[in-house]
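Only one protein chain is missing from this complex, and each of the others stays in its spot.
This part shows chain A:
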C-alpha cells in the first residue's frame, strides 16, 4: 500500500514537472510580449533603454533555461509570484477563484452524475423500447450541442425572459464582499452549473447505458433471471453495483473535461472562476498567474483520477482483498 502511494506521488511529481516545462516553453514561444502586455497603452512612453531595464529586472534577458529554473525554484519554495493583472500574489487570486470554480464544478458534477446514471440505467434496462430511443436521442442531441450556445440559451430563457436567475457574476452587484452569503453564491452558480451538467449528462448516461448492457450479458445476470429475479429487483440486487464501478471511475476521470467546460461556461456567464482567470491571464500576458493555474488544473485532474482508483479499492472486494484465488 505504502509503495503504491509513493509510486503515485512520484508520478504526480513527474507529471507536474512535464506540464510545467511544456507550458513554460509554449508560453515563451507565444507572440504575447510580457513587457508590452504589462505596460499596455503607456508603451509609447517607454524608451528602448527603459524597456531593457524592465526586461533585465524580470530576468527576460537570461537564457530560457535559467528563467525556467528560477521560476520553478521559487515555486518550490512556495512563491508563485505576483499576478500582473490583479497586482496581488498569484496564490491569493487562485484561492479566491478556485472556490468559485469548485462550487460550480461540484454542482455540475453531482447533477450530471446522478441524472446520467439514472437515465443510462433506465435506457439499458428498457433496451430497444421507446424510452431507450428517447434517452439515446437526447444524449446525441446534447453531445452535438456547443456549451457556449446552450449557456446563452439558458441565459436568454431563465435570466432575460423569466428573470429567475441572475445574468452573471458570482455575487449580487452593489454589496461588499463580506455581505455575500453562501446562498448568494449558490444562486449565482446554478445557471452556469446547469449548462455544464446538461452537457455532462450525455457522456455519463451513454457510458452507464453501455456498461449496464455489458452487465446484463454476464452469466450471473442470466443465472439471477433463471432464479426469478427481474426488473427493478434484478437491477438493485445485481445490476447497480456491478455497473456503478466503471461508471463512477469514468465520472471521476471526467474532472478534466468539466474543467475545460467550466472555462467556457464562466466566459458566457461572466462568472469569476479559475476558467475566466486563465483566459484573462493568457490573453493579457500574465505569465505567473497563467502558469500557476495550469499547474493547479493538472493537479486537480490528477486528484480526480486518483480518487477514482481509491474508490475502486473501496467498492470492489476483488481489489480490496488482494485478489488472491485460493
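We adopt the following convention: a residue touches a chain if its C-beta (ideal position, glycine included) is under 8 Å from a C-beta of that chain, and two chains touch if they have at least 3 such contacts; residues count from 1.
Here is the rule we use: contacts and distances are computed from a predicted model.
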| item | value |
| --- | --- |
| Name per UniProt, for the chain absent here [options: "Cytochrome c oxidase subunit 2", "Glycine--tRNA ligase beta subunit", "Nickel import system ATP-binding protein NikD" or "ATP synthase subunit a"] | "Nickel import system ATP-binding protein NikD" |
| Selected from A:224, A:250 or A:279 as touching the chain missing from the view | A:224 |
| Missing-chain contacts mapped onto chain A | 128, 218-220, 222-230, 237-238, 241-242, 245, 315-318, 321, 323, 325-326 |
